[in-house]
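Certain chains of the assembly are absent from this excerpt, and the rest are unmoved.
A, B, C and D are the chain letters, set down in written order, and residue numbers restart from 1 in every chain.
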Amino acid sequence: MTTALCPGSFDPPTNGHVDVIRRALAIFDEVVVGVIGNPSKNSMFSSEERVSLLQEVFRDVDRVSVESFDGLLVEYAGRRHVDVIVKGLRGVADFDSELQMAQMNHHLSGIETCFVATNPSHGYISSSLVKEVARLGGSTDRLVPVEVQKALDAKGSK
Amino acid sequence: MTTALCPGSFDPPTNGHVDVIRRALAIFDEVVVGVIGNPSKNSMFSSEERVSLLQEVFRDVDRVSVESFDGLLVEYAGRRHVDVIVKGLRGVADFDSELQMAQMNHHLSGIETCFVATNPSHGYISSSLVKEVARLGGSTDRLVPVEVQKALDAKGSK
Amino acid sequence: MTTALCPGSFDPPTNGHVDVIRRALAIFDEVVVGVIGNPSKNSMFSSEERVSLLQEVFRDVDRVSVESFDGLLVEYAGRRHVDVIVKGLRGVADFDSELQMAQMNHHLSGIETCFVATNPSHGYISSSLVKEVARLGGSTDRLVPVEVQKALDAKGSK
Amino acid sequence: MTTALCPGSFDPPTNGHVDVIRRALAIFDEVVVGVIGNPSKNSMFSSEERVSLLQEVFRDVDRVSVESFDGLLVEYAGRRHVDVIVKGLRGVADFDSELQMAQMNHHLSGIETCFVATNPSHGYISSSLVKEVARLGGSTDRLVPVEVQKALDAKGSK
């Protein structure tokens, strides 16, 4: 049985993230979604909120579990006994930093990273762009899952 | 059990290819190395020679099988019931065309491609550069497996 | 009134090309589709066939005219009194050579090139990949307009 | 009549920006320069100052109007009834984020973005590099219009 780890900030989860997790499910037996506890940048949602949003989105999928973690990704991956890290690749800007990170993680622990190509029609969706659209009052319809859209609307109305 | 397909021209197989196949073995249960029968460009080695070189290199690894195929990659992948296509990514030049190919293959058949980051110290090794070095009389030591080095020397001495 | 020139080999026209021409129509008053008479690479369709396929695809759009041309693009653009050249951009591989060409054309004649972002879901479609899929017996459904699909099937059955 | 919108922070306007606006004028009938009111990063010049600098630079060009705007770019574009957004492309680093933004804006409102290639000899000029040069006491001659150079000198002498 092969277990894949999909790590990320997920602040908030987008349709691009959901697509990557679904692709990981098509290849691997189990998928652990690892939510970075304290991302370096100011987050809009707490790690509890981000875990809970992803759990709602995947509530009908047995083979997915969602958790938050702190510290080095490779140590968390070791504790969880995952076989591989899975990341999505949207474009060239992603590629360079993701490749660097994958090689660093391999250096630190020997773990492999495998990249899946995201659905091209999600290529322009990023969490930061979604937050900017929401902050400026635009609709996030078809950019994020409906559960996340509600949470963004709730943040906005405060 | 998860079976991965590593397709390529392998004309000739390099240390970069061997690295990608070894990484696929670290993630998946079985690896099928699919040698493209008639690559579009003039090949130095026949498809029989390329299959046989790869079989020699992996003669001690049970979980690898090497075959050649003709026609559409996705149809071959379907006939072989593989779960995923695995490709190595060296740099940005690779990335753009590989992403395009992965999205086309997903469009044609729904099959996923996953990319593994190659060992950074093999990043500059490509089959075409190896052939050019060999053709101009340079040493291919540490660029290709020793079996391939012998085959290149034999080609050169004809 | 602003007239835009969409030049290309169109061997064959793809859904990506059609998308770029439609985007040019959304911005400019008239669009001239300029089919390169003798592309440097071996073409599958003659320039007459490529013009005729594009005319069929756009038969209901008044503001599009399709022609073939020979010689320097900027001289053709000058003879046709177009205001701007329009090209689609899919990814980074495109970008570098297209930018170089745009700057060369500006140097030669002062004409501006403007790039439109293609529909992300067409990003992986190129004429050469379409020809390879067709040549290997794959379906070109949703990759090219139905008129082109028929023409590809006709080529294949010969 | 076709109206183009050239949006940006313009903190401060550079010779690269002026070149893009001039190229937009060569293609379109009217150009609206839209100055982002509150850019995310700390700005050196207020939005009033940035509008006023651009108005000075284009004081002799009838077909240009300069305004600041707040909120979503696509909503501003809708209120102003512009036909197209025009951006300059300098290099690959620009390209990826600009393409993403263009596709997001098209998703949100259907508006097209067209990219013009900037004068290659302005390719290395960015507002942030200009500010760094000015802050460290270097000359901004030939990097920004003379009006902006004066404003930078005035800021520096405070």
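Here is the rule we use: a residue touches a chain if its C-beta (ideal position, glycine included) is under 8 Å from a C-beta of that chain, and two chains touch if they have at least 3 such contacts.
All values reported here derive from a predicted model rather than from experimental measurement.
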{"item": "Total identical subunits in the assembly as filed, 4 in place", "value": "6"}
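Basically, only the chains that are shown with their structure count from here on.
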{"item": "Taking each chain's C-alpha mean as its centre, the one farthest from chain A", "value": "C"}
{"item": "Copies chain D and chain A - interface residue numbers shared by over half, same or different", "value": "different"}
{"item": "Distance from the mean Cα position of chain D to that of chain C, given in whole angstrom", "value": "30"}
{"item": "Of all residues in chain A, the ones touching two or more other chains", "value": "91-92, 120, 123-124"}
{"item": "All chain pairs that touch each other", "value": "A-B, A-C, A-D, B-C, C-D"}
{"item": "Chain D partner contacts - residues on chain A that touch it in the complex", "value": "90-93, 123-126, 129, 133, 136-139, 142-143"}
{"item": "Chain C to chain D touching residues, read off their complex", "value": "2, 23, 26-29, 83-84, 86, 89, 92, 95-96, 99, 102-103, 106, 112-117, 120"}
{"item": "In the complex with chain C, residue positions of chain A that touch it", "value": "91-92, 120-124"}
